[in-house]
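The complex appears here minus one protein chain, its other protein chains still in place.
Per-chain residue numbering starts at 1, and chain names A and B are given in the order in which the chains are listed.
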Amino acid sequence: MASIDERRAGFKQYKEDVKRRGKPFFPYAMFHDTVMSLVVVCVIIGLACVWYFTSSSDPNACKSDWGSCTLGPRYAEPADPGTTNFVPRPDWYFYFLFYLLRIFKWPDTVILGTVGIPTILLIILLVIPFVDTRRERRLYRRPVAIIAAVLVVVSMGVLTYKGATAKEALASEVVQAVPTWAQRQGFADNKDAVAGATVFASSGCTACHTYLGTGSSNLGAPDLSAIGKGGQGPAFFSQYVTDPSKFGNNVMPKFAALGDVKLHQLGEFLSASKGPK
Amino acid sequence: MAVAPTRPKKSPGRQKLEAAVNYPLDWLEERSGLIGGLKYFLFRKVPGDTNWFHTLGSATLTAFLVQAVTGVILAMYYKPDPNSAYQSINHITNDLTLGWLVRGMHKWGASVFIILLFFHMARVFLFGAYKYPRELNWIIGVFLLVFGMLEGFTGYLLPWDQTAYWATVVGINLNGTAPILGPFLADFLRSGAEIGPDTLARFYSLHMLIIPGAIFALIGLHLYLVVRLGVTSPPWSREAAGGLSAGADYEPERDGNGRAGLTQQRARGTR
Partner (left out) sequence: MMEPQHGDRPHLPGPSLYPIAFAAGVACILVGLIVSPLIIAPIGAGIAVFFGYLWARDATKEYRRTPAPIEPEGAGTDLVTAPPPPPEAAMAEPEPGERFPRSRFLEASTLGLGAVIGGLVTIPVIGFMVVPPFKGQGYPTVDLGPLENFPEGKWLITTFAEHPDQGLVSHRTVFVRNNGLLNNEPSFTIIWNRCVHLGCPVQPNGPVQPDQKKVVTVSKIQQISLTPTLPAGGFGCPCHGGQYDPEGNRTAGPPVRALNRYNYSIVNGRLVLGTPYSVSHVDGTGKDARIHAYKLAGPGMHVDGWEQIFYPVQPPH
């Protein structure tokens, strides 16, 4: 660690060097600044144009057609505090914090994800100049700084990406995938199985299970795309879903309240799910 | 101003022109000193090896100025009341001339501003430009980062659509989970126990007045320190100002009492 005298000496040397060999800010450095600022302004305008011309004034138009709305819709539906079918998300630069909240999914640790870790990171940021008092600025002589920077960039990048792709399956959206499922799994002609697929899509099953690429596996439940391959038959699945604890599964809720008809349809659907052809 | 000692003689016409231009500038300088200040800022010496990485700071400032200007213009048409906010945004985006462009620039300028903030912070960190005597500048920069992200958070609510509303619900409740004072902070931000009509007005005031005021003040301080303390050379530069190519093997010459003090650097060329 350099003493304060050494650091003062270094700064004095810096000032003398600049006085002797420096160049005037204008135009040498300011030219670069101006070019970069022009790039920034052009990027902002370009993004605004792409956003406007690939979206429409109807907030729902973006959901159906994947080619349009490259940069998202102009606005969503008006705010409705009483909604039951909306998936909230923050702005993209908060995705890393958002995903942190999904990582800490045990109630006792919630406060770590909400205020604990962000506060600690902020404090670390603030005290960096007081922890690192070496004069050394060459990168190959600062291994801790390099490793820390790489770790931070990689983790924030990964967290942001995972936050962006974290999908919660809204029933109204998953239901639209049912015909595709029927086609890919080959049960389109089995009326009960198709009805069962609709029950599956609208009962929140995809909040814990994944199925043919839809749904979330955040809570550790298995993928069900090929669950019927074992040949247990519809009755087995109906009973399982009615009361999973009878089969040793104490985590999954009991869906007995769906009623016999729907449970039978679910059983047909799961039994027909033998994996995509 | 070039360092060249000799210049061709100027023609009388040119001399008259220069005198005419200089007269109001001298008038202003004599009465305020501002022109001298501006000249000092523009023509001060910076290390000759500054490169494109050093432009990230001013790029961030440009993005912020874009936000400020577009934001002020948007404020002429935006209505900060829950019953008319959404409709006013609709109106701006779809009906008003070039409203879509101004709103789009503001919306995407926010993302660009945040990205450039992080790039600038990374550049300063990797160049070691937070070290003595620039520690205070780094701290001001961290506060600017926090305020910048808060500005994004408060602005996100203003369109008052579903994304805006629910992202704000979660964000405020996040603050609410802080121990002891959290619930009070959340109620203070929301202006009540639940998000209501006063919440939008409060966020608007935060977004338009309080946070930008703080950001402008901090940017002023930040720039003052940059001018006063100077810009660092890139750490890989051979002729780095400050001579820290010889940094790690810097051995201060000590006097009889072992004190280093302000000493001469060894001649360059020795590693």
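Here is the rule we use: contacts are C-beta pairs under 8 Å (C-beta built on N, C-alpha and C of every residue); 3 or more make two chains touch, one makes a residue touch a chain.
This one's a predicted model, so the numbers in the text were calculated from it and none came from an experiment.
Asks: Please pick, from A:9, A:40 or A:79, the residue that touches the omitted chain in the full complex.
Replies: A:79
Asks: Specify the residue from the set A:87, A:127, A:150 or A:235 that touches the hidden chain.
Replies: Hidden-chain contact among the options goes to A:87.
Asks: Which one touches the absent chain: A:4, A:123, A:150 or A:256?
Replies: A:256
Asks: Which chain B residues would touch the chain omitted from the figure, given the whole complex?
Replies: On the side of chain B, residues 82-83, 166, 169-170, 172-174, 176-177, 179-180, 182-184, 186-188, 190-198 touch the unshown chain.
Asks: Name, in rising order, the residues on chain A that touch the hidden chain in the full complex.
Replies: 78-88, 101-102, 104-111, 113-114, 168, 170-171, 198-199, 202-205, 207-208, 216, 218-219, 251, 253, 255-259, 262
Quick note on the criterion: only the chains that are shown with their structure count from here on.
Asks: Take the average of all CA coordinates in chain A, do the same for chain B, and state the distance between these two points in whole angstrom.
Replies: 29
Asks: Inside the complex, what are the residues of chain A that reach chain B?
Replies: My answer: residues 2-15, 17-19, 21-26, 28-30, 32-33, 35-37, 39-41, 43-45, 47-49, 51-52, 57, 59, 71, 74-81, 83, 86, 88-94, 101, 110-111, 114-115, 122, 125-126, 128-130, 132-139, 141-142, 145-146, 149, 153.
Asks: For a test of understanding, state which residues of chain B touch chain A in their complex under the given definition.
Replies: 1, 41-48, 50-52, 54-56, 58-59, 62-63, 66, 82, 86, 89-90, 93-94, 100-101, 103-105, 107-112, 114-116, 122, 125-135, 138-139, 142, 145-146, 149, 152-153, 156, 159-167, 169-171, 174-175, 177-179, 182, 195, 230-232, 235-236, 239-245, 247-248, 250, 252, 259-263, 265
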